[in-house]
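One chain of protein is taken out of this complex; the other chains stay put.
Order of writing sets the labels: A, B, C, D and E. Residues in every chain begin at 1.
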Amino acid sequence: MEKSIRKARFLAEMSGPACGSAAAEGDPLFLQPIGAVEHHGAHLPLATDALVADAVAARLVTERPDLDVVVMPTLTYGTSNEHVWAPGTVSLSPVTLLAVLDDVAASVRRAGGRRFAFLNAHGGNTNLLRVAIREIRVKHDLMTFLAHCDLPPDNGGPAGDPREEGLGIHGGLGETSMMLHLFPELVDLSLAERRIPSWINEYRALGFEQGSEYAWLSEDITVDGVIGDPTLATAEHGRARVAESVRNVAAAVEEMLVFRFGTGPAVRS
Amino acid sequence: MEKSIRKARFLAEMSGPACGSAAAEGDPLFLQPIGAVEHHGAHLPLATDALVADAVAARLVTERPDLDVVVMPTLTYGTSNEHVWAPGTVSLSPVTLLAVLDDVAASVRRAGGRRFAFLNAHGGNTNLLRVAIREIRVKHDLMTFLAHCDLPPDNGGPAGDPREEGLGIHGGLGETSMMLHLFPELVDLSLAERRIPSWINEYRALGFEQGSEYAWLSEDITVDGVIGDPTLATAEHGRARVAESVRNVAAAVEEMLVFRFGTGPAVRS
Amino acid sequence: MEKSIRKARFLAEMSGPACGSAAAEGDPLFLQPIGAVEHHGAHLPLATDALVADAVAARLVTERPDLDVVVMPTLTYGTSNEHVWAPGTVSLSPVTLLAVLDDVAASVRRAGGRRFAFLNAHGGNTNLLRVAIREIRVKHDLMTFLAHCDLPPDNGGPAGDPREEGLGIHGGLGETSMMLHLFPELVDLSLAERRIPSWINEYRALGFEQGSEYAWLSEDITVDGVIGDPTLATAEHGRARVAESVRNVAAAVEEMLVFRFGTGPAVRS
Amino acid sequence: MEKSIRKARFLAEMSGPACGSAAAEGDPLFLQPIGAVEHHGAHLPLATDALVADAVAARLVTERPDLDVVVMPTLTYGTSNEHVWAPGTVSLSPVTLLAVLDDVAASVRRAGGRRFAFLNAHGGNTNLLRVAIREIRVKHDLMTFLAHCDLPPDNGGPAGDPREEGLGIHGGLGETSMMLHLFPELVDLSLAERRIPSWINEYRALGFEQGSEYAWLSEDITVDGVIGDPTLATAEHGRARVAESVRNVAAAVEEMLVFRFGTGPAVRS
Amino acid sequence: MEKSIRKARFLAEMSGPACGSAAAEGDPLFLQPIGAVEHHGAHLPLATDALVADAVAARLVTERPDLDVVVMPTLTYGTSNEHVWAPGTVSLSPVTLLAVLDDVAASVRRAGGRRFAFLNAHGGNTNLLRVAIREIRVKHDLMTFLAHCDLPPDNGGPAGDPREEGLGIHGGLGETSMMLHLFPELVDLSLAERRIPSWINEYRALGFEQGSEYAWLSEDITVDGVIGDPTLATAEHGRARVAESVRNVAAAVEEMLVFRFGTGPAVRS
Partner (left out) sequence: MEKSIRKARFLAEMSGPACGSAAAEGDPLFLQPIGAVEHHGAHLPLATDALVADAVAARLVTERPDLDVVVMPTLTYGTSNEHVWAPGTVSLSPVTLLAVLDDVAASVRRAGGRRFAFLNAHGGNTNLLRVAIREIRVKHDLMTFLAHCDLPPDNGGPAGDPREEGLGIHGGLGETSMMLHLFPELVDLSLAERRIPSWINEYRALGFEQGSEYAWLSEDITVDGVIGDPTLATAEHGRARVAESVRNVAAAVEEMLVFRFGTGPAVRS
């Protein structure tokens, strides 16, 4: 990516006046990636979700320089209360994270932004982000959006490889593959173990897709908190999945840039 | 329903010692219904969601006296920031509602409860309740659950009658029918108007089922905040839908009563 | 009560536009009943205070349809920290309840309301409500009021039947009688016991009427938290007391509807 | 007062170890005076309430050196939202003041205290202090109390001189007299004016003694916020009133020192 | 000091209208002294810092009646978390104290004030006050300042007497001398002991002047929390130090009164 495009797309690299001009002269989407630092088993690094958020945002800018986005620096820490039992997890409480997001939104508004999206890479953030985007819309009069790098099954995402029985939720095939592609030096597949809690699917009414649900901590589910089968992971699958993620996010961003209440998508003039 | 069963099922009607015994001697599910008081168009009453939560909880107890539940008094007010533009809406802010739910959960724990569920009848509460049940599980060491009276499409529920184009979200066919069945004297169908914002479905990447989403206030969507087609509503459809709702909730409660992490459902001894 | 009056008086049953019109065209009193769910001894149900608040509000509307009130749905949970030792008590912390009341007041203001009253049925809420009505007046520019279903002696109410020695405060003669009249099926007089802590009256300077006071939890006072003599209760006394309560509240509401700072009560035009 | 007694009674003048010993070896009452800094009309100083609290606490120690109290430094600022319209008023919000009182209570507990009282000289603090003492009792397991320097009619105090028609509430005969006695150099009687809002007494159901009430700001009541008749004030009346205040507080403190739940007052061994 | 000047300088002694006029007609500096109530060893009283703040503020007014200041009543309690281990310490949490200071600042703004300063006598408050003055400037549009009675070495103040090895931080030579001068009856030198933790100076990179630092509680440093050598204290040194403190504060206040962003000090017209 050209230096000038890069500087025009990453808030971290823009000057204040450049940011002000970008907002005043166009109508860019301010995109706030958010991840997590949390236990992902012995085979994956703690910051897996933050690294994925970073990587997808960076590829989005590289591959789609035409999209008028301002990528904000990734919020590395998210809310990870389901993993606080495990050393290394850094979790912001829901109320603290809501306060952070509100401060960030106020900053976007002050910069002149009108469109604001979260790009989320951690399933445990999803519901809180859904709460936040509505509250921010009311309070700061921003058009707000939420996109996901890779929506897990328990957030309403696709069930994935049948060998995971719809339970590839945390540290499994998908996440491990993406990391093998993006940061192979941070993955130690020799420590990966299959953790498929088939009993979850014995419940008919409670679960991820059934409408009713239970709250779970990762230690409730498996012995080491991994949920899925990382032994099936390959860099190749990861490459495909990252590519798909970038495509999906780009498609969402395209619409976010032209989104207007009351009419369908129009070409951005 | 017999008076004695009723008194054994509704926290409001139990004495303190009876509640303590129920928790100490059994392992009942404390079920907290929650609704909302918010604008539902000119044809429906403000408390529609709270009335539905009340009614479904009451029918659950009547039809399934075998289920060991303690139904708590309905939380009438929810978080309804998407409707604060409309007179009559009473909305608790997300942070306030989280604090209320935390206080309620602490009370259940003090009563000796170990299983705690929300029975939700307002789509706008859903994501916040998902945040709450996990946080309560961590903080109060309760097994926590969430069930819905009728999950709307934007919360992951079924698309419903095709004439609503998947947009029966607020004050439409389903809700109006249920109210016609439950509280016909509170419905004025003569004021109902079809409000189907078809433009929503012109977006491919943004929406209710696509993974990416935008935050919306009801005034963003239609002129009076109704989203759906209440003119299609009938008491008969309402009867069927309420019956289905009670069945679904009962099925979920059955599993909540025997739910254990690590194994599938077993018969409760 | 006629359906149409009922619908015009209960916020829960009004539509949003009807509520907006009521506020815009008149100057109704928005009346927010508030109770509690707390231990009341073995003979009374946990929701005694909420049930009384509900009942008094409903009778007010029935008996005095001329009063231009909008009765809001009862806040079932109050602040009951004096009873948290007892299973079944559901208590909101003072700060949480202040936040709830503030959100409710903001909602009344948005609806166009100018007069806002609490109708309280739980002595433990009284001081907090007094704090709240002043703060709401400052913050939301509403005229605010407080009325009580039945002010207990420790809140400045009358001493009552001399056999209770001025100590009929919680679950005693008055409350039990009102419940015998209103909800006889929820009272089990066979479990009622006289609990008169006469030692309270041995203090000269500390107490309910002396100006100085001590904070008490109900378990500080008697073995089961009841303070008073429920064995004296009768449905007949309850009927009289409820009637008096409704009369008193109606008289207060009459004045709230015409209250203006700077002049005495005038007939409402 | 002897220096050694003074040092043994005022927390400000004690050393840390002396405070620790006092609590460990006896069972003193920690007494926290609280006042306010708020508009009291043109004739009285802003800190009237704080000065009275200070003075009454000091006289208590001087006149009753036998009472085992630890007088804490006066909280000068209280909650005065009813006077924020007037320059010079310094008001803590209710939630902030509750947090302050909680921190102070925790400090008393850490010092080894078991009995903790507020000595209040500002009517606007009263209800909040009533909320606080119960919450502190629950949270910090302290025996908590509340005494008043001079309870005004709107807090349940005596009606006072009939020429004030029961309306000597703020800056009137009583307060002005006490200040004439205690701090004559701070009073300018030439600026005092009679402000008796007789219309208050035209309401039958709403008011200070009637059970139902309205929230008021001092600017709602009179043109300059004074409520009462300071022109009737004399230093002599003030002397009597201060003496009575000290006697009342001393009597209350006597009982606070021997107060036990479950039995009447006993002589302190 | 003349009574009239005194009344014109101390907010506590001014009437509300006098305060309003002072702000409207001039541009006085509202000066908020703040101290602490915390363990200062066996030889000094708990309120040492509050007493010093009081005394310096009073002398400032006496010696420099020409300075247009409005001295607010001292905030006796500060944040003293480094001494909470010791009985007698009364500490407000940082967040509570920030809320108090914000409420006070809002009150100054409402009074018409434009210049607002803290006069601090407790090292443990310093950093929080630095945070507060900037936040208040942003939020309340006040010109805000911070002055110190006697800045200790760990806050960037001078190292002082070499016999204290730069470690005269708490209850040492300086503070004890000032108290011997100001309040000799509250000092018990017979209980003073030298506490010089020389090991502190063995660290090269960590410490008070080196740029990097560690957080300390006073119990971390010495056996009784005193840091310094009070046995060196004399009233004469105290007299000089108080005089210097008043001079320094007066010089700072002089500049605060004429301070304008963008130009150097000018004579105040």
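Methods note: a residue touches a chain if its C-beta (ideal position, glycine included) is under 8 Å from a C-beta of that chain, and two chains touch if they have at least 3 such contacts.
Note that the coordinates shown come from a computational prediction; the quantities given were computed from them, not determined experimentally.
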item: Visible contact partners (per top-of-document touch definition) of the missing chain; value: A, E
item: Of E:10, E:77 or E:145, the one touching the omitted chain in the full complex; value: E:145
item: Touch criterion as defined above, residue of A:31, A:57, A:72 or A:169 at the omitted chain; value: A:72
item: Hidden partner chain, residues of subunit A it touches; value: 3, 7, 11-20, 23, 37-47, 50-51, 72-77, 83-84, 86-93, 95-96, 99-100, 103-104, 107-108, 110-112, 185-186, 188, 191, 225
item: Residue ranges of subunit E at the interface with the undisplayed chain; value: 81-82, 84, 93-95, 98, 124, 127-128, 130-131, 133-138, 143-148, 151, 156-157, 197, 199, 202-206, 210-217, 220-221, 248-249, 251-252, 254-256, 259, 261-265
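Just so it is clear, only the chains that are shown with their structure count from here on.
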Chain groups still in contact once subunit C is set aside, others held in place: A, B | D, E
item: Chain copies touching (subunit B, subunit C) - same or different residues, decided at half shared; value: same
item: Centroid distance [mean C-alpha coordinates] between subunit D and subunit B, Å; value: 48
item: Whole-Å separation of chain centres (CA-atom averages), subunit A against subunit B; value: 28
item: Multi-chain contact sites of subunit D, meaning residues that touch two or more partners; value: 84, 93, 95
item: Contact graph of the chains (line, ring, star, complete, other); value: line
item: Complete list of chain pairs which touch one another; value: A-B, B-C, C-D, D-E
